[in-house]
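Note that one protein chain is taken out, while the other chains of the complex remain in position.
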Amino acid sequence: MTIGITHLLVVSAALFCVGVFGLLSRRNAIALLMSVELMFNGVNVALVGFARFGYSNLRPLSGMAFALFVITIAAAEVAVAVALLLVAYRRHQTVQADELDELRG
Amino acid sequence: MLLATQNLQFPPTRDLIGLLPELILSGAFVILLMLDLVTPPSRRSLLAAVSLVALAAAMGAVVWGWFDADHARTIYAGSFAYDRFGRFVDGIVIASAALTVAISPDYLNRRGLHFGEYYALILAATVGMMLLAGAASLIVIFLGIELLSISLYILSGFAHTETRSQEAALKYLLLGGFASGILLYGMALIYGATGHTQLTLIKQSLAGSSGTDPLFLVGVGLLFVGFAFKVSAAPFHWWTPDVYQGAPTSVTTFMSVATKVAAFASLIRVFTYTFADSTDKWTGIVAFVAIISMVVGNVAALTQTSLKRMLAYSGIAQAGYILIGVAVSPDPLGTVGSLYYLAAYAATNLGAFAVITVLAGRGEDLDSYDGIRGLAYRRPYTAAAMAFFLFSLGGFPPTAGFFAKFLVFSAAIHAHAVYLALWGIGTSVISIFYYLRVGLLMYTRPKEGEETYPWARTSLAGGGVLAASAAGTLVLGILVFLIYTAAVSAQHGVLPVPQQLA
Partner (left out) sequence: MNGTLAGVLGTLILAFPLAGCVLCALLGPRYGRRFVNWVGPGVVGLSFLVALIVLAQVVGAPEHSKSTTVEIWNWLFLGAGNLHVGVDLTLDPLSTVMIMVICGVGFLIHLYSVGYMEHDPGIARFFSYMNLFIFSMLLLVLAADLVILIIGWALVALSSYLLIGYWYERPSAVLAARKAFITQVIGDVAMIIAAAMLFTSLHDAGGHRIFTLSLPTIFANASSSFSHGGPLITGICALLAIGAFAKSAQFPLHTWLPDAMEGPTPVSALIHAATMVTAGVYLIARFHVLYDLAPVAAGMVACVGIGTAVMAGVIALSQVDIKRVIAYSTMSQIGLMIFAVGIGAYTAGMYHFVTHALFKALLFMAAGNVIHALADEQDIRLMGGLSARMRQTEVAFLAGSFALAGIPIFAGWFSKEYLLGFGAVSGPLSPLLYLVGIGVNVLTGLYAFRLWAIVFRGEPQTARGYAVHEAPPVMLWPVLALAGLSTLTGLIIQWPIQILGGGAHLVSGFLDPVFAAGGHPAGEPGAGVAALALIAGTAASLVGVGGALRLWLWHQPDAQAVASRVPRSLTLLSLHKFYFDELYDAVLVRPTRAAAQTMRRVVEPGVMDGWVRGLADVFAGLSLDFRSYQSGLIRDYASYMIGATAVGVVVIVFVIAH
């Protein structure tokens, strides 16, 4: 069996869904952050997969460049997120997302 | 072969000039960060002045670009659109940023939040929005969205001692990341289905297909979810009330206006003009989301007791009205209506939030309805301005809101989507209840000896911003032709493929 676009798309979708599932099920804000990263990585697999195995008229470099951008920006986002989490932890002594419910209604 | 020769060179001058406003603001961003190191805390208003100068320069570049971009073209190998559509939106975004910066020093000083990064972050977000407005490639769209979002995540949590602000920032970040994931997945699928990331090329490759490729259509759907999140359209609006309420009010002022404007610009560019050949596939979904937004936004706002939340829900409803202009694609009147609505929304909503910002006192942010009771008897001009903005949000003539609604509704009727106009009119009637309720509260005379909220004195800058917003709201409501012509002109040249107004 040769690896093709279908397999990569399945892996990508699976990663993405794991991320979504994590976001819905976890309570720790750091875990939520990791779930978002998983979703991004699912996307990256799809992008690189398309670039490598996609249709003949496809521009492979676009997809790869896109994936690089996604990785970079995900890193930036994590940096900001961790900083915010640290501040929150100092005030609350916890990073449980469920306790962030003062703003509602 | 693809990029080998071209992209290794330094970008040609005409490409650089196309990005002139963005470059000015990025330069100012760096300068501000360095200036902050040498500016004593008491003189931080200087940083606001520097930002205003940079924004004025960028505005000049945008105005120049408006005339220069008469013949639309793409720059940077098709990844950025240099057209009037983008300049139009840039103008709104820069004006919003400038007005926000102008009211910020007083507000931040009172709240004890006056730090230099604030202005740098506002400029960074502005650059992100302008990139988004002009983006002609999926990658640049993503970049723009993330640049503006990350800046706004930090700004939302700028009140580092307040739990609400922290909560808002974390919610915005986690949900925003989630939405970005969905958006990216959509982009990946579209890339897979069409083989391109540049909108022009995507449009070309779509021209030959039947447009029923599920891969592509799912991609379109996911992309729309990502945009709907950014413009806070229901049912992807959940973050909006919480973040608007928790963030410092000056940040909310900026975010509520500029983000929506920029995201809508990109939404229109991608959907109405890139996916123009398959409008019958997706307009139904957009119309549905528009209706849900109008209903949810207006109904949920009815029973609010927080000004910021009320305006947040009102913003959700306004997103619904603006989406009508997208849902009637490919009718160019819809785009014109949406653009006009964006300008009107920017002037009005910025004014309404600016009122709350300039009034906020030293302690708690001004937020609850009680805090505005009797305002008209202490601050008659400010109350009159707020009443005017509320009238505009409610869509009364002769304000901007009236003509904005008129234009999108007439576009809906023109495109034989009368049901959208009817939903719009029906929900507007509901909206009048909660807008007028706040208006009445301001004009309720406080009882003898009753304590009112300790409103701050309106400074010259604050008064100027309110006057400018009110003037904008009035001009858009009376001298309709001015912005209407500009919107038509912006629509004419919109990339990826210009379409003529019938």
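A few notes on this one:
Going by the order they are written in, the chains are A and B; count residues from 1 in each one.
As a working rule, contacts are C-beta pairs under 8 Å (C-beta built on N, C-alpha and C of every residue); 3 or more make two chains touch, one makes a residue touch a chain.
Quick caveat: nothing in here was measured; it's all calculated off a predicted structure.
Within the set B:W64, B:F115 or B:W238, the residue that contacts the chain not displayed is B:W238.
Contact with the undisplayed chain is limited, among B:R44, B:H114 or B:K171, to B:K171. The chain not shown here is touched by just one of B:L32, B:V101 or B:L333, and that residue is B:L333. Where subunit A meets the chain that is not shown, the touching residues are 20, 23-25, 27, 32, 97-98, 100-105. The omitted chain makes contact with subunit B at the following residues, 170-171, 174-175, 178-179, 182, 212-214, 217-218, 220-222, 224-225, 229, 235-236, 238-239, 241-242, 281-282, 284-285, 296, 299-303, 333, 336, 407, 410, 414, 430, 433, 479-481, 484, 501-502.
Note that in this section only the chains that are shown with their structure count from here on.
Centre to centre, using the average C-alpha position, subunit A and subunit B are separated by 26 Å. Those residues of subunit A that touch subunit B in the shared complex are 5, 9, 12, 16, 19-20, 23, 29, 32-33, 36, 39-40, 42-43, 46-47, 49-50, 54-55, 57-59, 61-63, 65-66, 69-70, 73, 76-77, 80-81, 83-85, 87-88, 91-92, 97, 100, 102-105. For subunit B in complex with subunit A, the touching residues are 2-3, 138-139, 142-143, 146, 150, 153-154, 157, 160-161, 163-164, 166-171, 173-174, 177-178, 180-182, 184-185, 187-189, 191-192, 195-198, 201, 205, 241-243, 245-246, 304, 309.
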